[in-house]
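Only one protein chain is missing; all other protein chains are in place.
Coming up: chain A.
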Amino acid sequence: MGFLDIDNTTKSYGAVEVLHQVHISIEEGEFLVLVGPSGCGKSTLLNMIAGLEEISSGEIRIKDQVMNGVHPSKRNIAMVFQSYALYPNMTVGQNITFGLEMHGIPKPEREKAMKEVAELLQIEQLLDRKPGALSGGQRQRVAMGRALVRDPDVFLFDEPLSNLDAKLRVDMRTEIKKLHQKLGTTIVYVTHDQIEAMTLSTRIAVMYGGYVQQLGTPQEIYDSPANIFVATFMGSPAMNVMPAKVALKDGRPFAVVELHDGTPAELPFSQDNLAAWDGRGIMLGIRPETITDEDAADRKSSNIAPMTNRITVTEPAGSDTFVTMTLGGKDVIARMRSDADVRPGADFKFSVNMEKAVAFDPETEMRIAP
């Protein structure tokens, strides 16, 4: 039993099931991020935790209390909405204390709680303004203040940063992370942005098509993706996935991949159980940052494989240079140091960190676990 349990929960609208058998359990103080492309059911799941959407089957429990059918205001949760949802006719102060007022908390206590939260979020000077007179970042803070003042068991965030410009988004992201570290509250956070998911979370649920594809720590999700969807969705640029064949040499499994001219390159696997796939096709997954020049190869890795291939495009991006090549018939991207000596059209000797490579079953698209 965790702090928040989502137990075999499904959601249907009429005959259409939009969430299938979701099973998530987190401990107190965790930061769970629900991430996935638009329409995968993240908001629906969050609204079910909030009590804004009914649960079609299964159970949601907070602190071992079954929440099915419990009114949103009785769940001791607070929510920050994508549009902030500040009441336009009330001042910032009234916005923050409205929930307390509805719960019958006397005025002096409300004022005290409001002052504390305003101080924490540095919005004291805004308390008498109407939401219409605030900037996007200020509204965001007020929305968080309204959630914080309730001192809830669980915070729910639905894409809270997606209406902010890029710079402010990064700042607020850091701020939310700091707030979580300081207050230690349990948070469920919805986003379609995998970078937000990686940076904020202690646990990520990657969702797609109404299914939770994988639940794990950011590290697990990144290094051991459950399937091709998770592998390519998480990480930027996306993981390269290309067809390859498994071959045995002295009993050790190798990935055989076609270079730009169709000649085979042999890359040794670190994963011994792939020997069972001898002679069969797999999908090989290699992250862009694990393809480097020789000098930049990870010194701690026990399995660096050389590979010479032709460069098709180079894209300098300041700190890194992205290099595109054809491998296994696909465009494959390598993330190189900016001072690497790469020129389009030239052959280049790459180093591939095969310790980090993953293999997928081409039929099921599931990872072949070590």
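The rule is short, and it goes like this: a residue touches a chain if its C-beta (ideal position, glycine included) is under 8 Å from a C-beta of that chain, and two chains touch if they have at least 3 such contacts; residues count from 1.
One rule holds for everything that comes next: contacts and distances are computed from a predicted model.
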*Missing chain's UniProt protein name, "Phospholipid/cholesterol/gamma-HCH transport system permease protein", "Carbohydrate ABC transporter membrane protein 2, CUT1 family", "NADH-quinone oxidoreductase subunit E" or "Glutathione-dependent formaldehyde dehydrogenase"?*
"Carbohydrate ABC transporter membrane protein 2, CUT1 family"
*If the hidden chain were put back, which of A:81, A:211 or A:322 would touch it?*
A:81
*asked:* Among A:72, A:237 or A:268, which one touches the chain that has been omitted from the display?
replied: A:72
_For chain A, residues in touch with the removed chain_ = 47, 50-52, 71-73, 77-79, 81-83, 85, 87-89, 98-99, 102-103, 146
